[in-house]
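Note that this complex is displayed minus one protein chain, with the remaining chains in position.
Chain naming follows the written order as A, B and C, and within any one chain the residues start at number 1.
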Amino acid sequence: MEKLIYLDNAATTKTAPEVVEAMLPYFTEHFGNPSSVYGFAAANKEVITKQRDIIAGVLGAKNNEIYFTAGGTESDNWALIATAEAYASKGKHIITSKIEHHAVLHTCEYLEKRGYEVTYLDVDENGLVRPEDVEAAIRPDTILISIMFANNEIGSIQPIQEIGKIARAHGVLFHTDAVQAFAQIPINVDECCIDMLSASGHKLNGPKGIGFLYIRKGVKIRSFIHGGAQERKRRAGTENVPGIVGLGKAVELAAASMEERAGKESGLRDYLIGRIEAEIPYCRLNGDREKRLPNNVNFSFQFIEGESLLIMLDMKGICASSGSACTSGSLDPSHVLLAIGLPHEIAHGSLRMTLGADTTKEDLDYTVDCLKEIVAQLRSMSPLYEDFVKKQEKNK
Amino acid sequence: MEKLIYLDNAATTKTAPEVVEAMLPYFTEHFGNPSSVYGFAAANKEVITKQRDIIAGVLGAKNNEIYFTAGGTESDNWALIATAEAYASKGKHIITSKIEHHAVLHTCEYLEKRGYEVTYLDVDENGLVRPEDVEAAIRPDTILISIMFANNEIGSIQPIQEIGKIARAHGVLFHTDAVQAFAQIPINVDECCIDMLSASGHKLNGPKGIGFLYIRKGVKIRSFIHGGAQERKRRAGTENVPGIVGLGKAVELAAASMEERAGKESGLRDYLIGRIEAEIPYCRLNGDREKRLPNNVNFSFQFIEGESLLIMLDMKGICASSGSACTSGSLDPSHVLLAIGLPHEIAHGSLRMTLGADTTKEDLDYTVDCLKEIVAQLRSMSPLYEDFVKKQEKNK
Amino acid sequence: MYTEKVMDHFQHPRNVGEIENASGVGTVGNAKCGDIMRIYLDIDENQIIRDVKFKTFGCGAAVATSSMATELVKGKNIQEAMQVTNKAVMEALDGLPPVKVHCSLLAEEAIHAALWDYAEKNGIKIEGLTKPKSDIHEDEEEEEEY
Partner (left out) sequence: MYTEKVMDHFQHPRNVGEIENASGVGTVGNAKCGDIMRIYLDIDENQIIRDVKFKTFGCGAAVATSSMATELVKGKNIQEAMQVTNKAVMEALDGLPPVKVHCSLLAEEAIHAALWDYAEKNGIKIEGLTKPKSDIHEDEEEEEEY
């Protein structure tokens, strides 16, 4: 393939060359097990501490509140399952939203099978959780509120500070899945009253297979993965030293460039949204226009189906994603798009484009040009569009 | 440090340069998310399948019986916890041994707190589980037998085939932690009647933070980590593509060289054992002399403590490990050494040296020379040795 | 994911379009599940399918199976067209990913629906043809097999 325009940075990102470079010595040179006594390997323990410092600094947290995991999914599982277990004597009720990532939703379903009760809050048509709904859902037996910082499909940024304050006021633990938000937008765990926070390396130009869970000092959850005494006895398994070093480097780079990147990306994002709205009929922007991740664009195009759209874009060298059922092998389209009230057939025709640091205006111009053409082509072969046009003609 | 003699390959290994090379393109070039529709990323799905083929081939398993995890610890947790959950209606009894890795033992303790009953089998003085003990422990409510393939401290290779046959005959699932054995000695899951098997990349010159669980087709355990539909919906989380590629490469290399390596290493192992036994008094070889991993040497040196020994070896550029309590921050010495019947003070004075593909006879000669000197020096300042010598003099 | 044949039929779908005053039209699937296929048949007095067109809302496999199905029935008589099963469509496309097999069922169903319409309009009975289900997805339910 000649041209490659990568607009799927919410799915995963390219590992930054600086990150790979930082990792490399830890494979073949400083490969020792950080738990070892001899200096050659024990030095890796300090290396890990350094990465923890970097991450804690970005969140306004303390070094020993950061625990490395194998990724966002494990972090989410840990936060939910270990809290459920640790606080079961207080209650078995958990509050979350309908637009969480499956890492949270499927873990909630698992907990439901094990005797927990979960309230799945609705969101408004822009994909925002209403803080008053959170407060209304709190019961005496509520032990955890888990609301994502920003949504991975439609980019809506949740009112985390309000929710955090409500949770704190009611003495309920508050977890946020910040996999899409961390190092993209500012987060301070104290200001937002966050007790636990999940993040994943590969969403921020770090490596895959590494992430972390922030756990506020005092939160009494235990391990999710049991075994050796790593991570202050809370997360067993030989430390993934290169992964941790890569994550630390990625966070360092992302935090340093956050403001500038966000400015640039949100400018491009709004340019892309503007051109699509101006030039392609029968489309709808999904997610909030203002409270939106700087790099997220999500549209539904009526009468066409997302997977076809993706394949056609792919043929033009454009990488994007869709909430269409066909892309996941399930029959239902994205639960997020349904939660904001889209009918099934509109949800099927959704397209997510998530920009990265390298994305240029030229890339987006090319993308819109292709998109216009493809949407028209797919509509020309769509029975839904045929019916729509005929109906319009009749009504004239 | 000038010289570095790395004799701690059971703790972790150097990632092979070929493995790093195989991984590199998947960080910055083929970085796509394998779940994506577009060809650029979807190709990574096939790459993963290829690694699965390699691993399945080595075990005599089928491709779709291999599930990637973040390491041996996660694999062990998954096997035990998910089996306990899936088969709870049949029973809540699990059989394991006293010499398992903490990834198994602490998971068993976790399950005990959750209403399961665990039988911890004794081992003989060579660190071997007796198959007849396994059979005798089976009850109508036994749902799982988990016995490690080879022990990580003393290298004893368990009678897995006999145990597997017993498990099969009684209709009980059989899991083996093969983190130390996989790709070091031949394993065939069918011949050994293994239903689940754990392995970890970094023990075989692969990367850290990646491993797998073999699950025989028909074993009805569900996810341990819940979320996306990766790994045939059984292990959620964006695939660690570079890690998986590195693991596949490492397995390929390790399997191809297994016989030759085992021959060379066991020769060196026996040479090292021979010299130590001949030249250092008051020592004891731990583990079975025959049924032993090709790279494992474990001695107890009376009257001295392991951590001191390690630090002194470290000063000579030699990396090894110990079952001393002091190296783990706990007060008790290795549970494995206690299980084979060593008194506490002998267990504290243990030293494990695990050879690697690069280890030479010269390395070992230098090591023994240093060891002799260090043991003598530590004994000269040991009150236990003082008492022993005085007692001997009195008895003369 | 898809074979070359599937990609070819997706990129260059054969027989896209409508037939005015078609002998038979069938529409199957539903928007809820993300696939709708509509087939137009032009059948002559010898019950030969002279022309066939389709429109499809759906994924790549849905488009490709529609395209291939139209190719397979074109020029055939209605008895022969009845033999164009989902298997035949899949084979002609060199296979489909497991999650996409339902698309080929939909294509078969769309042909049948159009033939049913033709039969109804002309008051004839076609051997082996039953009234099309309104939603072929109804009895599908995925259960992971380990």
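What we mean here is this: a residue touches a chain if its C-beta (ideal position, glycine included) is under 8 Å from a C-beta of that chain, and two chains touch if they have at least 3 such contacts.
Bear in mind the structure is a predicted one, so any value in this text is a computation, not a measurement.
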Contact with the hidden chain (one of B:Asn286, B:Ser308, B:Ser321 or B:Thr367): B:Ser308
Contact partner of the left-out chain, one of B:Gln51, B:Thr96, B:Asn205 or B:Ser382: B:Ser382
Among B:Ser35, B:Ser97, B:Asn151 or B:Ser324, the residue in touch with the chain that has been omitted: B:Ser324
Residues from chain B at the interface with the omitted partner, ascending: 303-308, 311, 315, 324-326, 329-331, 333, 343-345, 348, 380-386
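In this section, only the chains that are shown with their structure count from here on.
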Chain whose average C-alpha position is farthest from chain C's own: B
Centre-of-Cα separation between chain C and chain A, whole angstrom: 39
Inter-chain centre distance, chain A versus chain B - centres from mean C-alpha coordinates, in Å: 35
Centre distance in Å when chain B and chain C are each reduced to the mean of their C-alpha atoms: 56
For chain C, residues that touch 2 or more chains besides their own: none
Junction residues of chain A, two or more chains touched: 307, 311, 329-330
